[in-house]
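For this view, one protein chain was removed and the others were kept in their places.
To keep things simple, chains are lettered A, B, C and D as they appear, and every chain counts its residues starting from 1.
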Amino acid sequence: MTKPPRYQRRRRSPPGTPPGTLTADPDAGETRVRAIRFNAEGVSEDDSLAPCAPGSILWLNIDGLADTDLLQKIGTSFGLHPLALEDVVNVHQRPKAEEYEAHQFIVLRMPEPGQDGLHTEQVSIFLGDGFVITVQEHAGDVFDPVRTRLRNPLGQMRKRGADYLCYALVDAAIDAYFPVLEALGEKLEQLEDTVVFDPDAVDMGDIHVLKRELMSIRSAILPMRDVVATLQREETQRFSDNTRLYLRDCQDHAVQLIETIQTYREIATGLVDILLSSQSNRANEVMQVLTLIATIFIPLTFIVGVYGMNFDDMPELHWRYGYPAVMGIMGLIAVVLAIWFYRKGWLGRR
Amino acid sequence: MTKPPRYQRRRRSPPGTPPGTLTADPDAGETRVRAIRFNAEGVSEDDSLAPCAPGSILWLNIDGLADTDLLQKIGTSFGLHPLALEDVVNVHQRPKAEEYEAHQFIVLRMPEPGQDGLHTEQVSIFLGDGFVITVQEHAGDVFDPVRTRLRNPLGQMRKRGADYLCYALVDAAIDAYFPVLEALGEKLEQLEDTVVFDPDAVDMGDIHVLKRELMSIRSAILPMRDVVATLQREETQRFSDNTRLYLRDCQDHAVQLIETIQTYREIATGLVDILLSSQSNRANEVMQVLTLIATIFIPLTFIVGVYGMNFDDMPELHWRYGYPAVMGIMGLIAVVLAIWFYRKGWLGRR
Amino acid sequence: MTKPPRYQRRRRSPPGTPPGTLTADPDAGETRVRAIRFNAEGVSEDDSLAPCAPGSILWLNIDGLADTDLLQKIGTSFGLHPLALEDVVNVHQRPKAEEYEAHQFIVLRMPEPGQDGLHTEQVSIFLGDGFVITVQEHAGDVFDPVRTRLRNPLGQMRKRGADYLCYALVDAAIDAYFPVLEALGEKLEQLEDTVVFDPDAVDMGDIHVLKRELMSIRSAILPMRDVVATLQREETQRFSDNTRLYLRDCQDHAVQLIETIQTYREIATGLVDILLSSQSNRANEVMQVLTLIATIFIPLTFIVGVYGMNFDDMPELHWRYGYPAVMGIMGLIAVVLAIWFYRKGWLGRR
Amino acid sequence: MTKPPRYQRRRRSPPGTPPGTLTADPDAGETRVRAIRFNAEGVSEDDSLAPCAPGSILWLNIDGLADTDLLQKIGTSFGLHPLALEDVVNVHQRPKAEEYEAHQFIVLRMPEPGQDGLHTEQVSIFLGDGFVITVQEHAGDVFDPVRTRLRNPLGQMRKRGADYLCYALVDAAIDAYFPVLEALGEKLEQLEDTVVFDPDAVDMGDIHVLKRELMSIRSAILPMRDVVATLQREETQRFSDNTRLYLRDCQDHAVQLIETIQTYREIATGLVDILLSSQSNRANEVMQVLTLIATIFIPLTFIVGVYGMNFDDMPELHWRYGYPAVMGIMGLIAVVLAIWFYRKGWLGRR
Partner (left out) sequence: MTKPPRYQRRRRSPPGTPPGTLTADPDAGETRVRAIRFNAEGVSEDDSLAPCAPGSILWLNIDGLADTDLLQKIGTSFGLHPLALEDVVNVHQRPKAEEYEAHQFIVLRMPEPGQDGLHTEQVSIFLGDGFVITVQEHAGDVFDPVRTRLRNPLGQMRKRGADYLCYALVDAAIDAYFPVLEALGEKLEQLEDTVVFDPDAVDMGDIHVLKRELMSIRSAILPMRDVVATLQREETQRFSDNTRLYLRDCQDHAVQLIETIQTYREIATGLVDILLSSQSNRANEVMQVLTLIATIFIPLTFIVGVYGMNFDDMPELHWRYGYPAVMGIMGLIAVVLAIWFYRKGWLGRR
């Protein structure tokens, strides 16, 4: 049986640390930086931290959180708020969108493939004037499609602003849940077929693990829907009206994910009922066989016992047809009981 | 037992495709176009894509999504937004109503008859100035009543605008759920009667499949109620006050569908309890029979065993009335036990 | 066992009929009209359809929906909206309050006594300038108290306007649920006593039927609460401030009904748990008796079997005290087992 | 077992009675009136119905509803609204706060000690200019602490207005639920201990009765929270800003009561699961004992039966060591089975 996934702990600064202090997690991955600079004319990629020329847009992607000094330096140079920076380092934040004076701060969670079940990984996004900074816990390939679109000279993406890039990244993070959820859906379909057609092969623990994984995705996706809704609302001035149309599309996807999860959960809950019912059915079937055999043979065994008694004076024993008569009577009793059971429906049903 | 229906997957563009790109589903049906042009004077039908003369209204109905080039062409010629067009092609969208500058975009889902259970099919509707465009996954007959009303020279429909046609189409899509739900209601009634009067003939899996189908309809209808509510609200300027009265009626129908589904679900859930209880009752009944037989005969069998022992010195065996005395005592024991069971209510109840 | 009530189907116009067309249900009752005209001075009753003199108020009560031509004629003469008229004829509408330019339209549902369980019947009310029109599916006596009050020369009712008459009718329709719900409450109390004191006499199906009836009332009452709330709100100008005070009272009654239904449902759900538990208890009791008897006698039967063996060389058989010794040992075993069972609490508890 | 409490019926005027008519309940208690007049200088108590001198405040307390003529007279003399007066007489109203032009009308419910379980009693409060009128179903002592505070010459209460007196009475009514709820909490704690440590001594019906009592309190307290919230809101001009601070405190108490009830209900629901589980455990234990004994002795009994057969030619019977050999083999079988059971954990666990 699959082991249920471990709970993810929220990482916190040690007690007494003032808010805004960056403390590296000893398990954090090595920090690597990739910068992409682009405008309508072209794209260049390097690993410099220098800001962009006006009219160009910088996308700074940081993988791994070990080097807090570097993060601090980037924070100072781009005017990132200390509270936001702290949330970047202390992973296992709840997805959220917070507006600071100098930039929009977005925390998302992406599904992370792992051999011990499903985990989610934090992605932090800063959207400022002319720059987008993304920070991932580990190097991942979820943003690769966005890079491909940027490198494509015919694509529309280079012509749009930093807000559109930010939308494309949020969209990529949300879309990453579809294959994960579809895999769970297939697992659920298999489980459902097995429960309906071969209930003994199902373990209640398997349903439990599936529900746990659905809960884990849901707890990541639910706040992400609110994040996209916040970004799309009128007050935030960082997103153009046109990009807002795209964010609306993105929110549709999040809602669809949540509804699918909800449906899967209800189905999984229904499976528990079927399983309990089929276990109970099986117990009844076993009990019927026992009752059948015992009810027929126990009286007969009593009768043969009677004629095994050693009383001096048992006239039946000396009758000529005593033996066949007793055997006949016992046969009759068996037939009558069998007919009675048949009428009660205990023979051959199911 | 019915196999539970398969989950419907959302179709998505391949990763890295920019939003607004149309990619045909390899399974998509062949594209066919039917145009109906009408005004208060008359109706003409053809398959031309040309826009309408002013004062007339064009209803363009497209079945099948294979020909994305044609869709793209229609999109350009009527000014349809690329994001909306993409949602038309990538079916399994959630029902929604989105307002674009040039047109209102509506996604609905219609019930689709299928031999492997209940599915829903996407219908996309564009309502612009003087035109309504509907796109269905497959050719269906859900809009036939609307066509009949348009062809009727005495009907009021030709005299109304495109917004009223749009209402009539939405209303037809929602009304298509009533027969489907009534069929489920009849199934549920049968199931209910069987559960109450002949519980052994019921399979928990049948209740599960029914609940699954109710969940499937509900997930289509719930957002459609919100769609109609959105259209009916004051902000949307595409619908006249008079058409809004009709939309209110349409929303009533959606609410009624949802409440019926909710009621059916609660009933189905209640059936599970009855079924489990009746299974448990049956097990008790079987157990009582076993206990009755065993409890009466096991002590008697012991007694006859005693007098089957081969001890040299068992005086009872040589008494003249030993045999009838033992038989009498055993008869007495049986009667006493039977009376005890009767008093406990284990004989003949139910 | 009571048969669960049949589901009520929504009546719809045949597909392709434009909204606003009246199609009579073949099962509809014969149409009868009663007109009451009153002002502060007096009351007159006839069956004319003529409008009232100014300063007087007309209450037109129509029972039975078979004569759609007459309904159409009344609709035209009082300026009733076609959509509202269609809702009058297509019964099984959800209760609702809709304001049209010329009149307020209210749909309510009244409990209808029937031998095959509880049904609800549609009542439609039109409140216009100087007139109230009520339409019932069948002739009923729910409005009789209102008639009595109108005929009473000392009553205040004649002095008030059409809005107060409309309130009195709504109030009568809501009050009609109290005796129905009290009857259900008594049924539930009986069921509760039986479950607690004599669980074997209870059938899970009875609880199911009761829950079904509660759901049926609730689905009628819930929207009626919203109807009264809508009427009471400030925007609707058809009700005077004074009548609004009375509507507030009326809403209190609806809320009280809903809370009572909710409470009854929770109690009924709790009964299912008790019933399942008592069935399980009973099974345990039966099993204990079986185990007691079998566990005591099976070893003893083995022992007597041993001394029934026919080996040549069994010295115990020839001992002088062999027989009484074996009987004594078996008695001892029985006593020891009985003590053990007593200590485990399997004897005489409950 | 405690009998579950009876449902409380709403008292209604007979059908056809116009709203605002007072009809005495035949079971209503005798009417007694106590008047307290006070201002900052002093307090006087009598049973006169005369209004107060300006600058003084009158608290009229009425116990028992039998004398409707007196109530009508008081209503007329203080300008109480007929609808409110009717609600006073027709007890079993839902708690509510209604503002009339001449006075604020408040309906509350107080817990009422009774030997057949927990009931609630209606208290009606009128707050007008310079007077507070309270009407209880029966004479009770819930308002005694308020009287004590009024009689205390050093207390602040005399110096405050009628609104503060009204707050004090509402507060006393809400506070009366704390001891009731604490008694239920103690009952629940006892039940919980019994379920966990001695499940056989618990009856599912006891948990049911407790849940019923919690539901009964909740249905009284839930609307009382809304009453206090309504009084505290800005629109009502009858309460000074200072008294509103006290009402906020009072609302806190109501919320705390509701949360406690909710917690108790969840705990009680959890107890049902434990109880069902422990019943199931007990059945398993009984079954294990039966299986153990039967599985060991049934094969042995078969073997001794074999050597009890009377065939002429059974060589084992004549072997010298036949008897001890068979006894030894049977001993071996018993030991092997015992080891097998031990390994399966059926011996001595729990």
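Criterion: contacts are C-beta pairs under 8 Å (C-beta built on N, C-alpha and C of every residue); 3 or more make two chains touch, one makes a residue touch a chain.
Quick caveat: nothing in here was measured; it's all calculated off a predicted structure.
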Residue, one of A:Gln104, A:Thr134, A:Gln256 or A:Thr301, that touches the chain absent here: A:Thr301
Chain not shown: contacting residue from B:Pro95, B:Pro223 or B:Gly308: B:Gly308
Which residue of D:Asn61, D:Gln232 or D:Gln288 touches the chain not shown here: D:Gln288
Missing-chain contacts mapped onto subunit A: 1, 3-4, 6-7, 9-10, 12, 15-16, 18-19, 81, 83, 87, 93-94, 96, 98, 100, 200, 204-205, 208, 211-212, 215, 219, 272, 275-276, 279-280, 282-283, 286-287, 289-290, 293-294, 297-298, 300-301, 304-305, 307-310, 314, 316-318, 320, 322-323, 326-327
Where the missing chain touches subunit D, by residue: 144-145, 148-149, 155-157, 171, 175, 178, 182, 185, 188-189, 192-193, 195-197, 245-246, 248-249, 252, 255-256, 259, 263, 266-267, 270-271, 273-274, 276-278, 280-281, 283-284, 287-288, 290-291, 294-295, 298-299, 301-302, 305-306, 308-314, 345-346, 349-350
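Definition applied: only the chains that are shown with their structure count from here on.
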Same-residue or different-residue interface between subunit A and subunit B, half as cut-off: different
Rounded Å distance, subunit B centre to subunit D centre (Cα mean): 40
Rounded Å distance, subunit A centre to subunit B centre (Cα mean): 25
Overlap residues in subunit C, where contacts from two or more other chains coincide: 276, 280, 283, 287, 290, 294, 298, 301, 305, 308-310, 314
Touching pairs - complete list by chain label: A-B, B-C, C-D
